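The complex is shown incomplete by one protein chain, all other protein chains being positioned as in the whole.
Note that the chains take the letters A, B and C in the order they are written out, and that residue 1 is the start of every chain.
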Amino acid sequence: MRSAANSVSEHRDELVELDRAIGDGDHGENMERGFLAVRNQLELTVPESPAAALKSVATSLISSVGGAAGPLFGTAFLRASTAVGDAETLDGPTVAAALRAALDGVTARGKAEREDKTMVDALAPAAEAAEAASTTAGSGPSAVLRAAAEAAETGARTTVSLIAKKGRASYLGDRSAGHLDPGARSVVLLLNAFADVTGAE
Amino acid sequence: MRSAANSVSEHRDELVELDRAIGDGDHGENMERGFLAVRNQLELTVPESPAAALKSVATSLISSVGGAAGPLFGTAFLRASTAVGDAETLDGPTVAAALRAALDGVTARGKAEREDKTMVDALAPAAEAAEAASTTAGSGPSAVLRAAAEAAETGARTTVSLIAKKGRASYLGDRSAGHLDPGARSVVLLLNAFADVTGAE
Amino acid sequence: MKKIINAPADVVVDALRGMAAAHPDGLRVQTDPAFVTRSDAPVTDKVALVSGGGSGHEPLHVGFVGSGMLDAAVPGPVFTSPTPDAVQAAIGRVDAGAGTLLVVKNYTGDVLNFETAAELAEAAGVGTRTVVVQDDVAVQDSTNTAGRRGVGGTVLVEKIAGAAAERGDDLATCHEIAERVSANVRSMGMALTAPTVPHVGEPSFTLADYEMEIGVGIHAEPGRERVELESADGIVRRLLDPVLEDLPFREGDEVLLFTNSMGGTPATELYLAHGIAERMLADRGLRVTRRLVGPYITSLEMQGMSLTLLKLDDELRRLWDAPVRTSALTW
Partner (left out) sequence: MKKIINAPADVVVDALRGMAAAHPDGLRVQTDPAFVTRSDAPVTDKVALVSGGGSGHEPLHVGFVGSGMLDAAVPGPVFTSPTPDAVQAAIGRVDAGAGTLLVVKNYTGDVLNFETAAELAEAAGVGTRTVVVQDDVAVQDSTNTAGRRGVGGTVLVEKIAGAAAERGDDLATCHEIAERVSANVRSMGMALTAPTVPHVGEPSFTLADYEMEIGVGIHAEPGRERVELESADGIVRRLLDPVLEDLPFREGDEVLLFTNSMGGTPATELYLAHGIAERMLADRGLRVTRRLVGPYITSLEMQGMSLTLLKLDDELRRLWDAPVRTSALTW
């Protein structure tokens, strides 16, 4: 999680720029503030289980990010936490289930479909890729996350040519095309960070 | 008077620029508005005497220019009108007396001395030169006005290096040096116009 | 970036501190989480009105806290909606047991965060209703977008529903009146220049010297079109026509005309535009009987304006006229 926070901080300006192009320029600031809160909270009390950790992340995000991204990423981590249940360590299928739950949460709250040029365009292929990878024999959590991150990256890249139908970028109409969606980019940053850490463990 | 109005209109932008450098940029607009009013008034009722004409100019200026220049030029023409008295045509000495009265009026109202970087730096040498020229045998009004206009021009040029002590430019302190005073420039424009017309008559 | 600030990240809290200092009698200000309440809240038996949203639109919402308008306002970071816990904390502070009406501008972030806040409040035993204001006719294709944005109409909803609450209407009635205002109000805005968000440091968009943006949102979201600068007559017509067509407003309708500065537009220009709008409305047979002119919902220092029209009925007019005492609106 610390590495996710670092990655978000490092990419703050990139996210701000992406959001400035088709939104209101606060996404980098919002995410940085959120993951600083996450890190502080996790340093204060070490969670007892993966589910508790995910729930702590959700609460920190919801109460510090604001904007559209706060409730959406918050819901994603909250649903992931529920999906993980009382698992003590995360195996491949659990990771995949968590990502699927996260996706369902985001679409339930935000009502965005694929190709609406939102974080869903990264998260949906990530969840699918994770499921596919987890059914391959011998795929541990690290391989699943790596597959998810790669699919998210590809998915995020498709947002460039899309016309936004949800979120602030939708007001741009045709003019939203030609820009990467900042929320989708954040999904990629987070999944990459998780994959890196899990791989290194 | 019409030619004075034309000259002011032609130089509107120059006066605005001069005032923008060391004042608030309205002098050209103010003078143009004033002399338009003067012209309209003179077209409405043809004054019966030089004194009446000067008084009409004064009233038009006072009631249309505003700013510092309005009351000062207004007073100048008002005093000139009184000085001219019931003269039916203006000879050299009367012109000189009118300019002296105008100067006295301006200094009485505005309390500026020479070298304060105001219209006084053009009007004072003009009045002196007019007096000197009018005592030369055979100097008609046109020669007197020409001498006044030339002295005003030289006087106005001295304002460039001066530091303003009166009017809005005084707030600039040392920074007012290096710029021609717009009010002094207006005096030059007016005297030149009068000299041209009188010479052509 | 030229601003009178210390650290960009502290702007909202620093401004709230100044607001607390400036209005020691009327307002109570809390900074963590950040919200502003009227000093006499909770007001016994009164329905509470709570609004909020990203900062940078002042006086909306914090300037409208006071008797006859909002009980609490929850400012988020600049242009970013506040978090649910902040909203819930504000509700908890002002709810007097008669329930709380939430006034929400229609932006994904505001809607989602207030939704969660309402759930949290309900869980804590507070009855809530929510009105989502969406009066910006600049957003044309509302099915392929996040929907119409809440803009100038929000000020009118807060004033009128606030008056209803102040006279003792219950939650359902306050909500009904707020929805009635919302259903009868339409707005459109334009910009001559872009604002600069403190933590971004650069203008939100770039307009050439001869361009203006028609249909701009209060977060400097792009509008319907970017066109060459026109006279005030042309600008007002470009705002008024789509507003009039939308409801539609008809000949004989009694309306409130709200001419709003986006922040950086001087009073002279605003009054000038207001005069033109009044004349154009009169030409079309509408009766302007109430008006509001000033910077009430802004986008930082953006130069520009918006026009808001509300169709009045007797009750809405009476509630508009009812006394209000806030830092930004008083009569």
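In this text, a contact is a pair of C-beta atoms (placed from the backbone, for glycine too) under 8 Å apart; a residue touches a chain by one contact, two chains touch by 3 or more.
The model shown is predicted, which means the values in this text are computed figures rather than measured ones.
Enquirer: In the intact complex, which of the presented chains make contact with the chain not displayed?
Expert: B, C
Enquirer: For the chain left off this view, which of C:44, C:206 or C:231 is in contact with it?
Expert: Residue touching the chain left out of view: C:231.
Enquirer: Out of B:26, B:121, B:153 or B:181, which is the one that touches the chain we can't see?
Expert: Answer from the full complex: B:26 touches the omitted chain.
Enquirer: Have a look at B:42, B:87, B:132 or B:172 and name the one touching the chain we're not showing.
Expert: Once the missing chain is taken into account, the touching residue is B:172.
Enquirer: Need a quick check: the contact residues on chain B for the chain that isn't drawn.
Expert: 16, 20, 24-26, 29-30, 33, 62-72, 109-110, 164-168, 170-173, 175
Enquirer: Hey, which chain C residues sit against the chain that's not shown?
Expert: Looking at chain C, the ones touching the missing chain are residues 2-6, 11-12, 14-22, 55-56, 58-59, 63, 78, 192-193, 209, 212, 229, 231-233, 235, 259, 263-276, 278-279, 288, 291, 293, 295, 298, 300-301, 303, 305, 330-331.
One rule holds for everything that comes next: only the chains that are shown with their structure count from here on.
Enquirer: Quick one: label the inter-chain contact graph as line, ring, star, complete or other.
Expert: Other.
Enquirer: Chain A to chain C: how many Å between their CA centres?
Expert: Comparing mean C-alpha positions, chain C is 32 Å from chain A.
Enquirer: How many angstrom lie between the CA centroids of chain A and chain B, rounded to a whole number?
Expert: Going by mean C-alpha positions, chain A sits 75 Å from chain B.
Enquirer: Need the CA-centroid distance for the pair chain B / chain C, whole Å please.
Expert: A distance of 54 Å separates the two centres.
Enquirer: Specify, in ascending order, the residues of chain C that touch 2 or more different other chains.
Expert: In chain C, no residue touches two or more other chains.
Enquirer: What residues in chain B touch two or more of the other chains?
Expert: In chain B, no residue touches two or more other chains.
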